[in-house]
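Note that one protein chain is taken out, while the other chains of the complex remain in position.
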Amino acid sequence: MNTVVSFGEIMLRLSTERHLRFSQSKSFAASYGGGEFNVAVSLANYGIESEFVTRIPDNEIGHCALKEMRKMNVTSENVLFGGDRLGIYFLETGAGNRGSNVVYDRANSAIATIQPGTFDWEKILKGKTWFHWSGITPAISQNAADECLLAIKTAHKLGLTISCDLNYRSKLWKYGKTPADIMPELLQYCHVILGDIDTAYFMLGKEKVAPNYTDENALPSLYEKLFDHCTNLKIAATTLRYSINASHQKIGGILYDGEKIYKAAVKEVTPVVDRVGTGDAFMGGLIYGLLNPSFENQKTLEFAVAACCLKHTIVGDYNLATLEEIEHIIEGDGSAKVSR
Amino acid sequence: MNTVVSFGEIMLRLSTERHLRFSQSKSFAASYGGGEFNVAVSLANYGIESEFVTRIPDNEIGHCALKEMRKMNVTSENVLFGGDRLGIYFLETGAGNRGSNVVYDRANSAIATIQPGTFDWEKILKGKTWFHWSGITPAISQNAADECLLAIKTAHKLGLTISCDLNYRSKLWKYGKTPADIMPELLQYCHVILGDIDTAYFMLGKEKVAPNYTDENALPSLYEKLFDHCTNLKIAATTLRYSINASHQKIGGILYDGEKIYKAAVKEVTPVVDRVGTGDAFMGGLIYGLLNPSFENQKTLEFAVAACCLKHTIVGDYNLATLEEIEHIIEGDGSAKVSR
Amino acid sequence: MNTVVSFGEIMLRLSTERHLRFSQSKSFAASYGGGEFNVAVSLANYGIESEFVTRIPDNEIGHCALKEMRKMNVTSENVLFGGDRLGIYFLETGAGNRGSNVVYDRANSAIATIQPGTFDWEKILKGKTWFHWSGITPAISQNAADECLLAIKTAHKLGLTISCDLNYRSKLWKYGKTPADIMPELLQYCHVILGDIDTAYFMLGKEKVAPNYTDENALPSLYEKLFDHCTNLKIAATTLRYSINASHQKIGGILYDGEKIYKAAVKEVTPVVDRVGTGDAFMGGLIYGLLNPSFENQKTLEFAVAACCLKHTIVGDYNLATLEEIEHIIEGDGSAKVSR
Amino acid sequence: MNTVVSFGEIMLRLSTERHLRFSQSKSFAASYGGGEFNVAVSLANYGIESEFVTRIPDNEIGHCALKEMRKMNVTSENVLFGGDRLGIYFLETGAGNRGSNVVYDRANSAIATIQPGTFDWEKILKGKTWFHWSGITPAISQNAADECLLAIKTAHKLGLTISCDLNYRSKLWKYGKTPADIMPELLQYCHVILGDIDTAYFMLGKEKVAPNYTDENALPSLYEKLFDHCTNLKIAATTLRYSINASHQKIGGILYDGEKIYKAAVKEVTPVVDRVGTGDAFMGGLIYGLLNPSFENQKTLEFAVAACCLKHTIVGDYNLATLEEIEHIIEGDGSAKVSR
Amino acid sequence: MNTVVSFGEIMLRLSTERHLRFSQSKSFAASYGGGEFNVAVSLANYGIESEFVTRIPDNEIGHCALKEMRKMNVTSENVLFGGDRLGIYFLETGAGNRGSNVVYDRANSAIATIQPGTFDWEKILKGKTWFHWSGITPAISQNAADECLLAIKTAHKLGLTISCDLNYRSKLWKYGKTPADIMPELLQYCHVILGDIDTAYFMLGKEKVAPNYTDENALPSLYEKLFDHCTNLKIAATTLRYSINASHQKIGGILYDGEKIYKAAVKEVTPVVDRVGTGDAFMGGLIYGLLNPSFENQKTLEFAVAACCLKHTIVGDYNLATLEEIEHIIEGDGSAKVSR
Partner (left out) sequence: MNTVVSFGEIMLRLSTERHLRFSQSKSFAASYGGGEFNVAVSLANYGIESEFVTRIPDNEIGHCALKEMRKMNVTSENVLFGGDRLGIYFLETGAGNRGSNVVYDRANSAIATIQPGTFDWEKILKGKTWFHWSGITPAISQNAADECLLAIKTAHKLGLTISCDLNYRSKLWKYGKTPADIMPELLQYCHVILGDIDTAYFMLGKEKVAPNYTDENALPSLYEKLFDHCTNLKIAATTLRYSINASHQKIGGILYDGEKIYKAAVKEVTPVVDRVGTGDAFMGGLIYGLLNPSFENQKTLEFAVAACCLKHTIVGDYNLATLEEIEHIIEGDGSAKVSR
């Protein structure tokens, strides 16, 4: 059986409800999530054996995060206790032409202050199928970036498939390094990369580029520069997002396998219940499709897009859509009748 | 004065809030409803003397249901205490392309386990104007179907107008009978039937049919088969529902009085606050219109459609729209300005 | 530095949540607001020194209103204690084709029962830049109308700029006078008036008029009658509101400076989170723009429209949009991406 | 069958929750109650036919009050619509050594502004057994006092038993009359009076008195002055309340039937969930006992005390304790084991 | 390492909050629990490998129960899907002299309708240390009683320690059998029994007995009859509960090991936050103590009593007290200072 190991941070998410602004809120909804953890939950939810590796503080808040992992059937046997705090992010959910707003409070978290070499990656990754990381972890701190590189190198050595969601966050990368300082080395081992082409170029320190995703003929040559840098790369994919407003999105996707451009039809998503984690839902769908022997690339891409669409209707960081619900969307049925 | 007696089940409805999925909910909103009860509330709300007949368990949950009937001004003087439990249904309210989901837990309810002959229908129906039932009651259990037949026959004998909402629910009908085994006998006494033509054919055991509701010329002959079977039938009506997604519906309606097809303009309904009970709101509007001497059939249909539209904006099973609000919609004013 | 003094009523607002109707609510969200106070908050929020003058009862509910003023950084040093009660309004927030509904319970409030001459307007307004009032205050009671006139006359004498939002409310004006009895005298001192042209004519006791706001050439002559009556008038502005339904509005605006018609592009607003106070948000934006030396009239109008649009996404009476968020909308970016 | 008619005011109660102070509350729990209505609910709850007579405004808030009456099975057929507003009271529930705090906002309510003679008391009271009123109604306004007198005189003429709970509220009686101006005439028709002896003396304009309720021998002569004034008086009763703190009360009672003093053992009540309406619960128990042919005076008093005790554990204005639960307490079982 | 397997039912618990009665609740807090599951959670919480065996329906509500098991670190690998519904119980939490009230709705649950022999007990219990069941399972249905017997016999054959909490519930045992028909056979294999002596006698069909737990000399001979019947019995224990009222309990305990009576000092428990599951907390503490080689019988008993006391302060069915917190109580420190 396939086992996917994801590595990254799990945070406490504190969000206002019913579109209240921060200054109006006398309470915050508390949940747990983070880019890579959200992918792990998606996979567990699809029946894949899914493990999450992180460090959490040995206090009550850390234990809450651990309980969440267990609840969602994500294996936590290599989670370490240590550090002082769980990273936090505050979320104010927008509506209409007011966007959602995130306030990060994740500096000095248990994973940001990890001593490189703390995890025994040989032991953790042995016998596993797939290793997933994202551009958030190396953005947190030099230590986290170093540990991430150790994990990637070990995964490479042990022959795991390696995937990365580029996940650029302008409010991170505060420790003195730019993506171009760090990401090229990490990305070169990847087999699967999810991200905008311009983001990929930026992280690899290449020239600025403004890809036209509707021009399918021009895309292969743009993606090829990723393949040039990442010699193991097999799949590059991009979520296409057209934001009408905070409550109305259109979602499509592009996948390139080094030979051919695959394209998924753009779907309407309105209203948006929760915008956060929709990219992670795409990533989870992408890995699921690539692991599923019965899926062609076109089906894989459509699965990722449909998973992403459904996540917009679900509160919280991670996707709770079922395989059956996603298949429904792929089959073009967005009518969403009452099931009774 | 007109008195309408509705017979059926009142359930405890346990719903998640703010679009949460079942697994995310630490609490359920508790309310009370059910297809036939919802019709009774609509009528009471329009100033019609409205009675509901059912059986509820003599425990605290049953008494809550009784208090709800009273609050809504629905006469409960023939409600019996008995049986072990109030039926329950769990509701997860969808959004966008994620549909709402219902989990029924209504087996062995007080009404499902009724001993046929328990109600004294002669006494209950004497002096009343109208008897309403729906296809849900005979779908629950053989006992409920038998009691329903007794009620219908008595209503027929006493000369009441009889109406039925076909209300097909695939998750019910689990006791070994199909609709075609049961419904033909019950339906033959009806004067008013609400339902899709294909559902009616299916329940009457007739051939499969795929009616094109935009082809007005073809509809009379399709409806005629209902009139052939139900010799008292005066009005057959159908709610037209176009589901864009769970948050966006378009609602129209068709009414056939044995001579002429009436059609109501399709109205946009977005966002949908609560999809459940919108068909019951249509049914309540239909009965109200047919009882109202000043309403022509066209007005009756438009009233039913407008009532149905407004119900989509109201939380809970039954409609709380006022006569004045419905008239507003009929007059074409959907601008919904603040009244102040 | 500019100081704007607003005069009017602050009320306790009791609203149902999650689209519940009054009869379904076991609790009311409690907040504080009112047309003129909402303008004061907008201005404080934009960094203008903003003072609110009113009378509140010396009980716990009155003190809650005072705490709200302080929290929002609105100067309250001339707020008086007195009277028996804080005005209340109940709000049921609509959705789709069901409009919001307001039940006023503001008769005999502390401000409605004010003895004219209670406030020392000379002292209050000395050294201030701008005085703002609205058509709500004279609609409450003769006493409030009289006090309002005293304030306006003093402001005029001291050379403050005077602005008025016409704010016609059909559920008020219950004390035996019509707007045409009262408003002409009050309006003649104004430099800035916000309101529909037909409302202005109605309040000034002029002929009924049905302005066509798309016919820009016809507008100047219509606005001129205001300028004729109000000899100090410099700016007349109108919020253009097209109500698709309670959840979907389109907002534009017109501004006339006695010479030229300015027009702002109509913006889509969907979904509407809270419709109340959106006109006050426009008014707040208008004053801000007129006080801002770097704003031309066109920019001022666009600022007012954008502020109004954003208010629709914010719960409560007053606008919490920031200068930065409003500028974003003016620049045409309604995509409302997550800021992270 | 006995029918008890209660007359008075039903208010909207807005209370903070979880011991929050007013200034901390962003919402108020909304319920409906009032001294005389609470008695009516108690009686309906015990199976007595119970009617409440009042006037409510014909707006949504008034209709909520009406729905509450129906829900609680209190007959409302003589409730009139009229007036401008429903009375309101704000409640901040204390704890420990911080007492609960009530802010009244009931001036100019529908019942306070009643035109004397509005109710057709002959028709309302004909065929009824008992009329109940309290000292709150004449404390609201002269009009309410006048209407109350009309009701009492009619009840007297028609031979109903008349009961009164003295219910002195120092924050009321603001319309220029003292209790001694008004109450003597109203009280003289009463058969049953509930209240402290010193309150009774005060309301009757008699000398100040400080009764020692532990001195049973001295009590008869004190109560006799009530019997002297009220020539029909049969029963005078007093709730004995020892307030340790807001969360801990001790409750006993005294009843005098003109011949003998009856005394109920003092019971511990801790914690107090809701202190409001506990006197009304005593009153409801007293009427129930006096109507119950199987109850001796001692049992009646113990029933009233036990009902009062249980009300302290119930949220809201009125008592929801069942006959069975009250009997349990009378039998001395306060252990309150889980029933399962 | 020790592994304890518990067998029984997990239910959906729907409880009112803030002491509301059922008829006042517009929502129910939803959690999951049940006598044997609660023991399993206690043990997992103490670091014991703890497994729960049951059957749950394959619907969303069943999956919620499964997620709860995982969250609490209770092994669920032998949980089966099947049956139609998860059992439900409604809970109204009392206060003071009003007791809590339970309404069961657990008939026809997945475990009640289990076909005996469905579980492969040989496989499940192999290599495990301890098997725990309670008197609730055989009280549900004949099928559940039969399956329970199969489990016990297999546990006996495989040499596991077997424990039982007698847990008599008068609202169960509705399927035609009395405890004395069923329990003697099941109990005879037990090594550890928790329960009142009179309950044990009643379940074993012995004479009625009214043990005086303060008479330590008389207890051994009373307990001996259990040892006579249950030839493997090593430990019989009883929770001593003195109920002052629903919010104030006193908790002690007795343990007899066939030789000596152990007694734990009675502890004050006030206020009671949640009374349900406190006996299960005692049972969990008892098993933990007996499995802990460093615990003497006296310490074990004190641990069970302290665990039981702390559970009264915790919302929900199962105990969340930590080992450290329990030790604190044993050491006599009930002062409960803030830890900071």
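Order of writing sets the labels: A, B, C, D and E. Residues in every chain begin at 1.
Going forward, a residue touches a chain if its C-beta (ideal position, glycine included) is under 8 Å from a C-beta of that chain, and two chains touch if they have at least 3 such contacts.
These numbers were taken from a predicted model, which means no experiment stands behind them.
Per the touch definition above, the residue from D:Gly99, D:Pro116, D:Pro184 or D:Pro211 contacting the chain not shown is D:Gly99.
Contact with the undisplayed chain is limited, among D:Pro179, D:Gly253, D:Pro271 or D:Gly316, to D:Pro271.
Although one chain is not shown, part of chain C still touches it, namely residues 67-68, 70-73. Not every partner is drawn; the one left out touches chain E at residues 17-18, 267-273, 309-310, 312-316, 320-321, 325, 329, 334-340.
Annotation for chain A: contacts to the undisplayed chain at residues 14, 22-23, 25-31, 59-61, 63-64, 67, 84-85, 88, 90, 92, 101, 103, 105, 107-108.
Rule of thumb we're sticking to: only the chains that are shown with their structure count from here on.
When chain centres are defined as mean Cα coordinates, A lies farthest from chain D. Farthest from chain E, judged by the mean position of CA atoms in each chain, is C. Between chain C and chain D, the centres computed from C-alpha atoms are 45 Å apart. Within chain C, contacts with two or more other chains are made by residues 18, 23, 26, 101, 271.
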